[in-house]
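Of the protein chains in this complex, all but one are displayed in their positions.
By written order: A, B and C. Residues from 1 in each chain.
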Amino acid sequence: MTDTIQTAIVGVTGYAGAELARLLLRHPRLKAMPPVFAGRMDSKDEARGGIPLAEIHPQLASGSASGNLRLEPFSWELLLSRGVEVLFLATPHEQSREWVPEALARGLRVIDLSGAWRLTEAANRAVYAFADEGPDQPAAIKAQAAATQALAVYGLPELHRARIAGARLVANPGCYATSIILALKPLVAAGLVDLDIGIVADAKSGVSGAGKAPTAKTHFMSAADNLSAYGAFTHRHTGELLEQIGVDASQIVFTPHLLPIPRGMLSTLYVRFRETKTAATVSRVYHEFFRASPMVRIYDKTLPQIQYSVRTNYADIGFQLAADGRRAVIVSCLDNLLKGASSQAVQNLNVMLGWPESEGLE
Amino acid sequence: MTDTIQTAIVGVTGYAGAELARLLLRHPRLKAMPPVFAGRMDSKDEARGGIPLAEIHPQLASGSASGNLRLEPFSWELLLSRGVEVLFLATPHEQSREWVPEALARGLRVIDLSGAWRLTEAANRAVYAFADEGPDQPAAIKAQAAATQALAVYGLPELHRARIAGARLVANPGCYATSIILALKPLVAAGLVDLDIGIVADAKSGVSGAGKAPTAKTHFMSAADNLSAYGAFTHRHTGELLEQIGVDASQIVFTPHLLPIPRGMLSTLYVRFRETKTAATVSRVYHEFFRASPMVRIYDKTLPQIQYSVRTNYADIGFQLAADGRRAVIVSCLDNLLKGASSQAVQNLNVMLGWPESEGLE
Amino acid sequence: MTDTIQTAIVGVTGYAGAELARLLLRHPRLKAMPPVFAGRMDSKDEARGGIPLAEIHPQLASGSASGNLRLEPFSWELLLSRGVEVLFLATPHEQSREWVPEALARGLRVIDLSGAWRLTEAANRAVYAFADEGPDQPAAIKAQAAATQALAVYGLPELHRARIAGARLVANPGCYATSIILALKPLVAAGLVDLDIGIVADAKSGVSGAGKAPTAKTHFMSAADNLSAYGAFTHRHTGELLEQIGVDASQIVFTPHLLPIPRGMLSTLYVRFRETKTAATVSRVYHEFFRASPMVRIYDKTLPQIQYSVRTNYADIGFQLAADGRRAVIVSCLDNLLKGASSQAVQNLNVMLGWPESEGLE
Partner (left out) sequence: MTDTIQTAIVGVTGYAGAELARLLLRHPRLKAMPPVFAGRMDSKDEARGGIPLAEIHPQLASGSASGNLRLEPFSWELLLSRGVEVLFLATPHEQSREWVPEALARGLRVIDLSGAWRLTEAANRAVYAFADEGPDQPAAIKAQAAATQALAVYGLPELHRARIAGARLVANPGCYATSIILALKPLVAAGLVDLDIGIVADAKSGVSGAGKAPTAKTHFMSAADNLSAYGAFTHRHTGELLEQIGVDASQIVFTPHLLPIPRGMLSTLYVRFRETKTAATVSRVYHEFFRASPMVRIYDKTLPQIQYSVRTNYADIGFQLAADGRRAVIVSCLDNLLKGASSQAVQNLNVMLGWPESEGLE
């Protein structure tokens, strides 16, 4: 077990990157100040070298440790000279596709928060149309992409703890995917769910999930006092659901909705059981599945609400059965920027380094 | 066809009652000022006789017609002396169970906005445990309740236009029920839906749906920046879904959620088709079903959002099909206080009087 | 008095323009369908000719009259061929500076909602740095600008009813200015206020006041759960306060704040009286000043709140005196898109045409 290491973040200008900086700064096993970088290495960002993080995220006002962090001009040499061992990428997925091979080549371990490396099946990746898999790419590029993909481990510690421990590249899950997989996997793995009937995943996310860029959708006037469904049958996180839960596209319907709140996510899952079950049985399945998982809380008496998990690093899961014992509604809540992104990345770091999984997260 | 009539409202102190007063005041076929009354005829409310509605609903500030309306002390004599022909009850369901028989006995036609008379099946009514159906009630009371129930017509004009026209008692539907039935009935009636697979109805409502009484649940601190599921498998509107859509309890799951917005409702419905269908077919089914229904808008290009129907009298319905043509997500939006309550009551009034269905509602 | 006329709107793509379209459509003295145009006459907007307004403002969904309105490609010929007599400009102020002279030259009367023509004093206009007043402009341009400015009447009917009636160009006031001037002018005009002490105007506006363009400031994440002050001592509406209230810059401080709500505005005004006054006296001053003003409501018992005036066409004014009778807090509320913009423009139209001032606004 390593005692203390140095990390770095590329993409600290986004919401998840900023939360990640905050978490790394207070992590008891990490060196004092992680170098942090903007998300796009273009000339505009170069010019931002030296800017305090508090100028980009005014919420991190001066006086707080994360507010005092300053953006640095990125170079691989700087990373190596600082002794960085694990690199967090909170970058757009195309950038992650480019940068991860280079980071691995330089001996860094990588935790990538984008959708770049999460999907094993080419068919599921199609929705991203990654440039390095394009038909006109040189074979060497395609080969490198394939080799990198082969190294990637899906970074949901509750499912892949052992493989994450040894991984060089961890693909941190999507927020919707985390919320839904954690709620469904225990029941599906235990063989309870009638997959012929199919699963419905109705998910609702706060606006931070839509990113920091001002758009018509994220304008206060569009988002406030509203609720809208989007991306039914087509959302990019669908592939993660299929691969991780172990279902095919005909067995699950996933509809995301945009909630008029800054952060937080609630997924309502609908399943039919193959046989009649009691609440006690279902509860036992969840408790056993998550016995060694400190970042998941099972609600046995009530259903979780978004408020209970916002600004925590936990995923909260509760359920209710129909009187017939054949159908269940499961409610799964988390903070989309934390267990749905940044704190999950730290959890992965802990697993990779052999530290207690909840180190720095409670 | 009657040219103009007098109406009255009992229960104008609640949100739906206030919206109803606003609508009646601007209805072109109604006499100038409907008498309005508080919702509970106890001594406290007696004392409120003469109070301007604007004191109870400060939003209806002085200067507006509805703000200037004054609460009157209720008596049947007063109603009859004013020539009231149709009485709206926006009262708690127990009060409606008591008052409706009396109103009918006096020759009034009644539109009741509560859950008192909506359900035909005793099994579905059980959740309300109506006092007049209690085991210890005198037979005369039970008989009167049964007779009254037999007169009631479910007040969803899109389904029961002809029966509403002749009804003496219209049971105005619940807001969730309106939203869900309108979205599902056309598909089920056309035989498209595989009921063995079952239907999922995931519904989300603004806080006005929880009523005007200050409670822990309606406290700003509980409702704001939150989302919570409640009443899974047990919500009182479930019976309306079963009876009106024509399914049994094993064929539909309904979960309501409380949204952090003042008003508006969005239901996301999940169905599987018995056979592959195209979007064009589904669209045609909806358009044909609602051909003569001016208060329903079908969205063919996009999905409706809550903002689009809030403060309108419309129900908005849109849908999206899976690539396999076997599954559909339907989104249904309305304003819970309007098409989910008050404007639907006015729509029923229009049908009862033989007026154009959208009179006073556009 | 004219019986009915044709109007048109340029700039219907913004929030105020859309509200204006809604109001004109239901105005009983206007011809059925006003031609409406986008706000910028560039090639992008040309291409929008024919687009239903509902595509730009999805809230105006199909089925409603304003939702069915279609953008037309602008030309002066089209305006004249339709018989337009009064043109509303809901355009950026630079565009209004260019277009108003041309409209006047073609014999149109204009109600301009921008800040282009509101200010009489060159010193107060400096903050706008209008291109047509620039040092390098040809003398003819400057002369035309000056001549146009000389025609402009400040469109606050409560102050300038008679001049508006005969005006060819009405400069519709800013929302903050309307809210503050209406609250202060009666007291200052009556000589009650000690101007040496100075007036404080602390104003708070909903996000629609910041316009429809997605910006960092209007992003839901910045605006929600927040309050921020901006533009202290420098806001563009300050000149309107000085000219209309009749004070100099040392006698008033005005600080706007951005509220986390879609619409509505509340200004809190602080004055000291030259002599002790009773609440009855202050009330009388307000009632007398606004005796013939149907769009202002005086609150004598309570203070107005934002909710009371949102989605109404009224300005609400209330006040509270200190026990010493020397100081007053005045609270002024209105809907920034209505009495703060669009419904005020319609009120001006009514005055210009000799119609009842509240026609189409109650």
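In this text, a contact is a pair of C-beta atoms (placed from the backbone, for glycine too) under 8 Å apart; a residue touches a chain by one contact, two chains touch by 3 or more.
Note that the structure is predicted; figures quoted are calculated from it, not measured.
Judged over the whole assembly, touch between the missing chain and the shown ones holds for A, B, C. If you put the hidden chain back, the residue from C:A105, C:A162, C:L227 or C:A292 that touches it is C:L227.
Annotation: of B:L113, B:V207 or B:L241, B:V207 touches the absent chain (contact as defined above).
Interface note for the absent chain: among C:V310, C:L338 or C:V351, the touching residue is C:V310.
Within the complete assembly, C:L266 is the residue of C:I164, C:L266 or C:V285 that touches the hidden chain. Interface with the hidden chain, as seen from chain B, comprises residues 15, 207-208, 212, 214-216, 218-221, 223-225, 260-262. Along chain C, the points of touch with the absent chain fall at residues 197-198, 200, 202, 204, 222, 225-230, 232-233, 249-250, 253, 255, 257, 259-262, 264, 266, 268, 270, 272, 303, 305-307, 310, 320-324, 326-327, 329, 331. Where chain A meets the missing chain, the touching residues are 58-59, 61-64, 225, 297, 299, 302, 304-305, 307-309, 311-312, 314, 316, 362.
The rule is short, and it goes like this: only the chains that are shown with their structure count from here on.
At the far end from chain A, in terms of centres built from Cα atoms, lies C.
If each chain is reduced to the centroid of its CA atoms, chain B and chain C end up 39 Å from each other. Between the Cα centres of chain A and chain C there is a gap of 47 Å.
Counting only residues that touch two or more partner chains, chain A has 225, 260-262.
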